[in-house]
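With one protein chain removed, the remaining protein chains of the complex are shown where they sit.
In order of appearance the chains are A and B, and numbering begins at 1 in each one.
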Amino acid sequence: MASFLLIVQSTFTLKILLLILAGSLFGMIVGAIPGLNTTLAVAIAIPITFYLEPVEALALLSAVYKNGIYGGSVSAVLLGVPGTPAAACTVRDGYAMAKKGQAKKALDAALYASVFADVVGNTILILTASWLAQFALKFGPSENTLLVVFALVVVSLVGSSSLLKGLLASIIGLSLAMLGMDPMTGSPRFTFGNINMLSGVTLIPTLVGMFALSEIFVEYSNFCHAKAEGKSVDVPQDKKSRLSLKEFFSYWRTLIRSSLIGVFIGALPGSGPSTASFISYSMAQRSSKHPEEFGEGSVEGICASEAANNGVCGAAYIPLLTLGIPGDTITAIMYGALVLQGITPGPLVFTQQGDMITGLYVTLFICSIFMLVLGKILCRTLTNVLNVPKGILFPVIMIICFAGSYSMNNTMYDVLVMIIAGVLGYIYKRIDMPIAPTLIGFILGSQMERSLLQSLIKSENNLSIFVGSPIAIAFVIIIVLMVGSNFWKLMKAKKQK
Amino acid sequence: MEKKDRIKLKGLVTVPGIAVGLAIAAVYLVLTLLIPSQVRMTQGHLTNARLYPYFVCICAMLLALGFALTFRKNEFTFDLGIWPMVLASLMLYFGTKTLGFYTSSVIVIAYMMLMWNNRCWWKILLTSVLTPVSIYLAFTVGMRIFMPTGILI
Partner (left out) sequence: MKKVIVALFLLVLVLPCAFAQGSKEAVSAEVEYPTGPVTLICPWAAGGSTDITARAIASVAEARFGSPVVVVNREGGGSTIGTQEVALSTKGDGYTLLVGTINALAVLPHTMGLAYSPANFKAIGQVCSRDMGIICTADKPWNTITDFIQDAKANPGKYLVSCPQGGLQNILFQRLADMTGAQFRVYPVNNDTENLTAVLGGVSDLGVPGSYDVAAGQIAAGQVKVLALFSDTRAASLPNVPTLKELGFDLSFAPWTSLLVPASTPDSLVEKMRGVWREVIQSPELAALLAKNKQKPDYLDGAETQLTIEKQFKDFGETIKSMGLAAK
């Protein structure tokens, strides 16, 4: 205990606190800029860690990471553009609330849910890291395939008013993932001899295009109509709207469930925060008392999505630290940073580097506190963006989206992808087809192909591998039950008509 | 009244659901037919690079046909009046390739603001200059990401 206090004391140095402050601010701002994602923010912070102690380096990177994921929700609420793919679900309710003038309340919900899930994630990381890691290793190719199928089924069954539109949207997403190099051998598909097409449809530009650019088109269309009718399209913001803690905690069921989904998905190598937030959002809608509010501006929806994607952050450290297996690109960068510090993550890190791990745990909680305080200040300032007339705001957003899309890979091809995705997103919005299933299909498409082929190779084309383990059987039962109950509901509704 | 109707109706295109569904199905039919020429056969009797494209394309085609049948009575309205914004994004794209990013963003912001009915010249000037400057500060100075240049910056 004395040594623990000593470590805590040594962690609370001015340098570490300043690093966390700077990292949090930087992460939040980069996360909030459409097109720039958290991976880029963390990568930019790497050269700074060359000159830091291990705990300091981890503190800086964790601050950038967690706040970057949170920052994505700020632009999701204010501009209708998810700053990171993980915030795509937050857009539906957050932006709807901002349109009604309740942006402050939506931002509060996103912030509180993020901090809540962050604390849950950190606690679980500390208590059960090695146990969860062993469980995660049991996820072979067949279990991964079923997890992807499960995510797709959940999202397309629940996300949309019409079952068919949801399914079509997710299969379009899956087909976007088949362009470019195939995930197994890298052999080109549908490239038509153009080398740029090898990278296929790039995720971030697609995200920016489908959400942001299409929104500019929609708003311009609204503007032309409003002009013809002599109305204004600018919505005054309700300055007093805020979320009371009492209301926030009335969603405790959703919060806890979403955080746990986030932690679970985060512990699996290879699945990221977007999957978690999509699944948890759909589950929340399924079990909510007011499912009709989802998509129209439901605080519960924001909580579900944000709690899940921030729950992932804490859990992402589990495979990283205990197995030395980074689960996604961001933790892969952190792995690189740790190696540069002379630390090898893996089974021995807890015994050999125990002090560093304890220091890391302490800094993770400091990060949560900074997130709460900074988020509160940032929200207050940034809500003013909505008071800018749309005629000025949207041209500026267009430029930012353009710059953000370009800078991911420094190529104009990505900008073209963004423009095409923008037109596609506009068509989606006009035929009332949900964008979310397309996005999740796209994100999971190559993962699904890879794990499906891997399972078939492993079992020599024998489909029984999909019921070959207890986890796989559980997944199959859940999927069948979900589809069945949906059909049952559909039949019942038809009979009543 | 008369003017309002004229503007409102201009550029609106109404398409029946069956046309939307059939259009999507047609795209996927073409993609399915392209698979043999566009996807190289890789090792593996079943587990090769063509399995997934075939699976996805055929599913999508069936679903799109279902969409066409289910929504044949629905009508979807597209507003072609958004072309100035599509044009703006294309202007920015081609402008960046020739003139360079910063110059063309000044032009495109001014153009978009005029299209959104801003007529106050100093607001236009201020926005169209300040935005690229802040992008320069944030991206190039702050994060060392260089925006593309053409014959100008």
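Everything below uses one rule, namely that a contact is a pair of C-beta atoms (placed from the backbone, for glycine too) under 8 Å apart; a residue touches a chain by one contact, two chains touch by 3 or more.
This one's a predicted model, so the numbers in the text were calculated from it and none came from an experiment.
Asks: So there's a chain missing from this view; which of the remaining chains does it actually touch?
Replies: Result for the missing chain's touching partners among shown chains: A, B.
Asks: Which is it among A:43, A:126 or A:427 that touches the chain not included here?
Replies: Of the listed residues, the one touching the omitted chain is A:43.
Asks: Which listed residue (A:123, A:162 or A:344) would be found touching the missing chain in the intact complex?
Replies: Answering carefully, the residue with contact to the hidden chain is A:344.
Asks: Going by the touch rule given at the top, which residues of subunit B touch the chain that is not shown?
Replies: Those residues of subunit B that touch the unshown chain are 40, 42-43, 84, 87, 91, 94-95, 98-99, 104, 107, 110-111, 114-115, 144, 146, 150-152.
Asks: Could you pull out which residues of subunit A are in touch with the chain that's been left out?
Replies: Its contact residues with the unshown chain are 39-40, 42-44, 46-47, 50, 137-141, 180-181, 183-188, 195-196, 198-199, 202, 269-270, 323-326, 329-330, 332-333, 336, 339-342, 344-349, 409-411, 450, 453-454, 457-458.
We take it that only the chains that are shown with their structure count from here on.
Asks: Taking the mean of the CA coordinates per chain, how far is subunit A from subunit B in Å?
Replies: For subunit A versus subunit B, the centre distance works out to 23 Å.
Asks: Residue numbers of subunit A touching subunit B in their complex, please.
Replies: Per the touch definition, subunit A meets subunit B at residues 30, 33, 40, 44, 162, 164-165, 167-168, 171-172, 174-175, 178, 182, 184-185, 187-192, 213, 216-217, 220-221, 223-225, 227-229, 389-392, 394-396, 398-400, 402-403, 406-407, 410, 412, 415-416, 419, 422-423, 426-427, 430-432, 445, 449, 452-453, 456-457, 461.
Asks: Please output the residues of subunit B touching subunit A within their complex, sorted ascending.
Replies: 3-4, 7-8, 17, 20, 24, 28, 31, 34, 38-40, 42-47, 49, 51-53, 56-57, 59-60, 63-64, 66-67, 70, 76-79, 81-82, 84-86, 88-90, 92-93, 96-97, 101, 105, 108-109, 112-113, 115-118, 123, 127-128, 131-132, 135, 138-139, 143-148
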